[in-house]
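All protein chains of the complex are present and in place, except for one that has been dropped.
Labels A, B and C are assigned to the chains in the order they are written; within every chain, residues are numbered from 1.
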Amino acid sequence: MNKLNPTQIAWRAAQDIADGAYVNLGIGLPELVARFQPPGRQAIFHTENGILAFGEAPSAGQEDWDLINAGKKAVTLNPGTAFFHHADSFAMVRGGHLDVAILGAYEVAENGDLANWSTGPKGVPAVGGAMDLVHGAKRVAVITGHITKDGKAKLVKRCTLPLTGVQCVTRIYTSLALMDIEDEHFVLREKLSSISIDELQALTGAELHVVGAVADLIVPDV
Amino acid sequence: MNKLNPTQIAWRAAQDIADGAYVNLGIGLPELVARFQPPGRQAIFHTENGILAFGEAPSAGQEDWDLINAGKKAVTLNPGTAFFHHADSFAMVRGGHLDVAILGAYEVAENGDLANWSTGPKGVPAVGGAMDLVHGAKRVAVITGHITKDGKAKLVKRCTLPLTGVQCVTRIYTSLALMDIEDEHFVLREKLSSISIDELQALTGAELHVVGAVADLIVPDV
Amino acid sequence: MDKTIASLREAVSGIEDGMTVMIGGFGGSGAPIELIHALIDRFVQTGHPTNLTVVNNNAGNGHVGLAALIEQGMVSKLICSFPRSADPRVFTDLYLAGKIELELVPQGTLAERIRAGGAGIPAFYTPTGYGTDLAKGKPVEEFEGRPYIRERWLKADFALVKAHLGDTFGNLTFNKAARNFNPLMCMAAQTTIAQVSGIVRPGDIDPETVVTPGIFVQGLVEVAEPAQEEALNRANAVYPEFVQ
Partner (left out) sequence: MDKTIASLREAVSGIEDGMTVMIGGFGGSGAPIELIHALIDRFVQTGHPTNLTVVNNNAGNGHVGLAALIEQGMVSKLICSFPRSADPRVFTDLYLAGKIELELVPQGTLAERIRAGGAGIPAFYTPTGYGTDLAKGKPVEEFEGRPYIRERWLKADFALVKAHLGDTFGNLTFNKAARNFNPLMCMAAQTTIAQVSGIVRPGDIDPETVVTPGIFVQGLVEVAEPAQEEALNRANAVYPEFVQ
């Protein structure tokens, strides 16, 4: 099946970030979004551990281990950086000062519920800042493969895994499509031209609503 | 009647401040305490508007109006000063980080209640930081004339004026005596040698308890 | 991205009738006099904005800055801790005449309520004010044997603050004790406008010394040599100046 690779999903998500937006990117796949700011736009990236306006990773051997992001990876400074402590950092998050948070997901439900922190009672649970971000940022988007590696739906009627937050996600970027969540429904906005709506519906665990035109999801080779 | 002047009351209060203590002095009479740090001791003064370790008033014409204390009077900097915002300033207060707050009083009750912000429903009410200080500092002391200008008791059984805080005062320095509040009683510790306990009791609105020796209240001419 | 606003007039143009406006400063220290005066200029010319709720530690002094804003009749309610000053007549007269509402808040509670507004904390418990007239009607709860009262967050449509330097991202520094309520108000308003003595480029402020990160600031206007309220009052200044 033709589908976007993770970098391409990240590219698409990056196109929706406005100039001057304050953005938090979850650990892992969402971090790729930072690479694709459209020309002429400058987003300011926030990391939970107390930096605004940090830059890319340094080259190997140039790391400063006091200058890391929430994923504990080394970053660099950009002009206009600010440092602050964790309470101020989460005042930014919880207080609604971030324009968008882009997170990964295990499951997203059609009512906007998100599960992305725990795969169940086995193992060691870890939550980090995800529960704060989902109830803080003005807009919470998810980027994810459309289905799991073993073919199960990640977009579901109700989450079966422990929730990160209730009714918090408003846009989902997947390997096949772009959907908004409106009135507790998945509303299809864009899809790959190579897949039909019926085929997409078969890979989705809740009803896809179509309101107006569905655009082609067009992404460059990145 | 022989009595201490305000500066002398302040001098006595200053003798109880330990080396290294963090101290907030109320506006007016309590501010005089800062002048009398015993030799070899260094207290650090806190002002609600965001300075630790500020210094004395500048000479006239040398004022920097961005460098003022809670009474809006110009102060100076000492080595080791720190600036901070109001939320951090009252985190210091409310969080129990100040060793002592020394405040003025309209009335102090034998149970430790303090009234020092409002003389009743007439006029414009103003509270400032007093209500925070009385429930924050590790030790709350009052310095005051023993009686009002028209001869009424300021140390009373129960406050008649609006309260600043409940059961918060533990030591009172007056123009005639030094009392602790213990188990909801005034316990006399020191008095001027020129006044008898009976005379002092007659000027006090609640019973003075004597537990052990009552020392002479001895203060230099300042 | 450049948050610079060209003029004081433009900087205050979004403030509408009935809005809640936080105004930084403690007395005259950190008070954004020029932003306040620009708001008065607009009112004198257009009759708006009016019916404002103002949050400040005080209630103005003399006839400039916040006192002048109140004197114009633009303020219907004041939320503050200490409505007294060397010359509080403007507020006092209106208050005693029943023409301005006062919500009196202990200073630390005022600061914490503003911070809570900025930090997404709708309510918190504090020992401050327990058992006093200012706790009337507020929920009481005991924690570890000690009583506390519950206080609500405070938010605003606009914050007008005074900072020292600002870069075009909105990162701010403050001058000495002029910091006071200003950084908190930056956090708690939908739109924060800072007047700064100088606008610099991103990178010109050491990231370690930024006090208010730019995320809390929506607009910056340069006032290279700001007036000090105390100096104006010592000169018996009145704003707007009387024009014959």
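One rule holds in what follows: a contact is a pair of C-beta atoms (placed from the backbone, for glycine too) under 8 Å apart; a residue touches a chain by one contact, two chains touch by 3 or more.
Note that the structure is predicted; figures quoted are calculated from it, not measured.
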item: Chains in view touching the one left out; value: A, B, C
item: Hidden-chain contact residue, picked from the options B:11, B:84 or B:186; value: B:84
item: Residue among A:31, A:48 or A:190 touching the omitted chain; value: A:48
item: Of B:19, B:56, B:182 or B:216, the one touching the omitted chain in the full complex; value: B:19
item: Hidden-chain contact residue, picked from the options A:8, A:164 or A:204; value: A:164
item: Options A:19, A:64 or A:184, residue touching the unrepresented chain; value: A:64
item: Contact set of subunit C toward the excluded chain (per top definition); value: 112, 116, 119-127, 141, 143-144, 146, 148, 152, 173-174, 176, 206-209
item: Residues belonging to subunit A that touch the chain removed from view; value: 47-51, 63-68, 72, 83-87, 89-90, 93-94, 118, 123-132, 135-136, 162-166
item: Touch residues of subunit B, complete complex, unshown partner; value: 19-20, 22, 42, 44, 46, 52-53, 77-84, 87-88, 90-98, 135-136
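In this text, only the chains that are shown with their structure count from here on.
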item: Chain centre separation (subunit A, subunit C; CA means) in Å; value: 36
item: CA centroid of subunit B to CA centroid of subunit C, Å; value: 30
item: Centre-to-centre distance between subunit B and subunit A (centres being mean Cα positions), rounded to whole Å; value: 56
item: Sequence positions of subunit B contacting 2 or more other chains; value: none
item: Sequence positions of subunit C contacting 2 or more other chains; value: 115
